[in-house]
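All protein chains but one are shown at their positions in the complex.
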Amino acid sequence: MIELDRAAYSYGGDALFADISLNLTPGSFHFLTGPSGAGKTTLLKLCYGALQPTEGQVRVFDEDIGALGRDDVALLRRRVGVVHQDCDFLDHLSVADNIALPLGVAGKVSSGTKDDLTELLAWVGLTHRRDAHPPELSGGERQRAALARAVIMSPDIVIADEPTGNVDWEMSQRLLKLLVELNRMGKTVLIATHDLSLIRAAKAQVQARVLRIANRGVQLAGADL
Amino acid sequence: MIELDRAAYSYGGDALFADISLNLTPGSFHFLTGPSGAGKTTLLKLCYGALQPTEGQVRVFDEDIGALGRDDVALLRRRVGVVHQDCDFLDHLSVADNIALPLGVAGKVSSGTKDDLTELLAWVGLTHRRDAHPPELSGGERQRAALARAVIMSPDIVIADEPTGNVDWEMSQRLLKLLVELNRMGKTVLIATHDLSLIRAAKAQVQARVLRIANRGVQLAGADL
Amino acid sequence: MSVFSDLTSLLRSDAQSVQVVPPSGFTAQLTIFTAAAMAFLAVFALALSMASGRLATTWGDELARSSTLRIIAPQAEQPALTATAMRILESTAGVASARPLDAAEQQALLAPWFGTGVDLSTLPVPQLIEVIEAGTGFDSAGLRLRLEAEVPGAVLDDHRQWRAPLVAAANRLRTVGWVSALLLGLSVAAMVTLAANASLAANARVIAVLRLVGATDRYIAQAFIRRFTLRALGGAAGGTVLGMFVVRMLPAATDRAGFLTGLGFQGSEWLVPLTVPLLAAAVAFVATRLAAQRKLRELA
Partner (left out) sequence: MSVFSDLTSLLRSDAQSVQVVPPSGFTAQLTIFTAAAMAFLAVFALALSMASGRLATTWGDELARSSTLRIIAPQAEQPALTATAMRILESTAGVASARPLDAAEQQALLAPWFGTGVDLSTLPVPQLIEVIEAGTGFDSAGLRLRLEAEVPGAVLDDHRQWRAPLVAAANRLRTVGWVSALLLGLSVAAMVTLAANASLAANARVIAVLRLVGATDRYIAQAFIRRFTLRALGGAAGGTVLGMFVVRMLPAATDRAGFLTGLGFQGSEWLVPLTVPLLAAAVAFVATRLAAQRKLRELA
């Protein structure tokens, strides 16, 4: 599903990481950890085509990210749900409209949309905030809305960057359950987080692998987690 | 230092919380917890004059927040260091300039500024990023820069909203140490967080009290934390 | 993205795509105001052009093309000299026609001097011949030489030397009018481009969000193009209507103060300013489209 082939990335100076080869198979569940500033967000951006590797190759759905035009990237994004670390929304639209935005952009608004949306809002606990505008949300509410937006298109891949950084333990368990459920439906899930307890909780529910980014490379973290 | 006197706040509809009376004495260390959307950020905003209570009174430095003009609020802010949940910066200035901004705004740039800044950058581990621009920072780096900006004026009160939501365990311990040190110097510290392990770690170092916001009120959390 | 599909989507009311860009109050007002102001001025520039054009045509046709030949001689000799002069004029290249004025016409011309009751035949009044030039005109120096030889006392009063600079000035004024209208069009293009760029730059975050959820460049550009085109159309329509109204209110041309008060449109000329809003919209469409394409490439 997502393959990195000797990929490297540099923001101009030294390479942040180099020579990374990875293969995330369809239906797999991965965590990405590492200290702040190690390059977790950067690696995720490579995986959904927001950045292109400075060396090597990244393939998503068997397509070389580096060879795609802007319109192709747009089409790829419709199959990849992304939760950004700083969850950005269209501030002039309601929460519900923001969550439904990927459907609108893809021209896929259908009769079932409203029900799906209602169910999803309940899942992330935002039913009472559906008509609010994003600037009126609390930090945790924004993260939940971003997750809802990422999954509404039922994408093949879900990529989330610190999706539980601002929510309490209970809520993080609930969000994890949503991601686990998506994984059970066959979606590929990739989550960057520094929350070790979240990883432990996940491991109890699915076969999750933990990738650790450090020293310009990625290692598979052992069973110690 | 900060007194809430039967304060209530509502964003138009039902009151988020009501009838809250609190007194944070000078030199005290407080945590504020509660589920996502309970009103932690809102309560903090009352404490630094970004919002005014819809009922009751909030006094900071013995001044009624509701009675202050805009210029008075500006002067008050210079004595209160704030870390916002969504750390905003001036994107066209360097990290170092952003951290030094409160000094510039207050017209307090002096010969010692540069040394202070260098020391502070080292503390939050951003020495190598000092000339970067905020959009080039990672999520955790932004939080650290925001904390540095909040404390550079050596304010009497430090208020931080989820200052460790995006950093790993090691870094959160380091940031906590900075806050504890400031508290030992006599500063009043108030931190909103959902990270219970951070609270536990703090309790080992200082006499910290934990306030829990739930059911439209604030309770002192027991020794179970 | 093809121009054609951009144009068609402009006409469809594609509410969804337009909604995703936040309504930007001030850039909107700025664009509308600019378009209105420019259209208002353009209407005046056009009125100036057309009035000057009419003036140039009038002077060019009626006056610049006519000259007067005066035959100053005792009454008795006049008929013979007039006949000779007519013969010479008829054989001169560039003279369309020549005609001796009759007594009544001459009397009318002299009335301010001698009143209407004077018998002209008692005065040594010269015979006047009206000469109308054709095509490129005649060679007045050559004509003068020939007349001098055969018709003593003939004075060729070549109005052209008086009128030519006036006609030239009117033509220049017409050019000034058209150039102004062109400059105003360019101003609209420049301002809409700048406003569209400002709007695109201000909405960089919005564009990033839209990209994140899989929006194509065309989808994003559409909203901006549609907006700025409609704003330019609306603003320019308002400005044009106002301009036409004010031009209409100007005092009508009279014989006496013809030029100064004749600033306006006549008959079908009133249709010309109506093209201003359409041109403004077209300019805005192209300007926004280019700006959006460039900016979206830049933000990629």
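Each chain gets a letter, A, B and C, in the order it is written, and its residues are counted from 1.
As a working rule, contacts are C-beta pairs under 8 Å (C-beta built on N, C-alpha and C of every residue); 3 or more make two chains touch, one makes a residue touch a chain.
Owing to the predicted nature of the structure, the values given are computational and were not obtained by experimental measurement.
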Original post:
Which of the displayed chains are touched by the chain that has been omitted?
Top reply: B, C
Original post:
Any idea which of C:Ser49, C:Ser67 or C:Asn197 touches the chain not displayed?
Top reply: C:Asn197
Subject >> Candidate in contact with the missing chain, chosen from C:Thr27, C:Thr92, C:Thr216 or C:Thr229 >> reply: C:Thr27
**OP:** By the contact definition given up top, give the residues of subunit C that touch the hidden chain.
**Re:** 24-27, 29-30, 33-34, 37, 41, 70, 72, 110, 112-115, 118, 122-126, 153, 155, 157, 162, 165-166, 168-170, 172-173, 187, 190-191, 194-195, 197-198, 201-202, 251, 254, 256-257, 259-261
Original post:
Residues of subunit B in contact with the chain that isn't shown?
Top reply: 50, 70-71, 74-78, 82, 84, 88-93, 101-102, 104-106, 109, 149, 153
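Please note the rule applied: only the chains that are shown with their structure count from here on.
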**OP:** Determine the chain that sits nearest the middle of the structure, using the mean of its CA atoms as its centre.
**Re:** A
**OP:** Quick one: report the Å distance separating subunit B from subunit C, using the average Cα coordinate of each chain.
**Re:** 68
Original post:
Which whole number of Å gives the spacing of the CA centres of subunit A and subunit B?
Top reply: 29
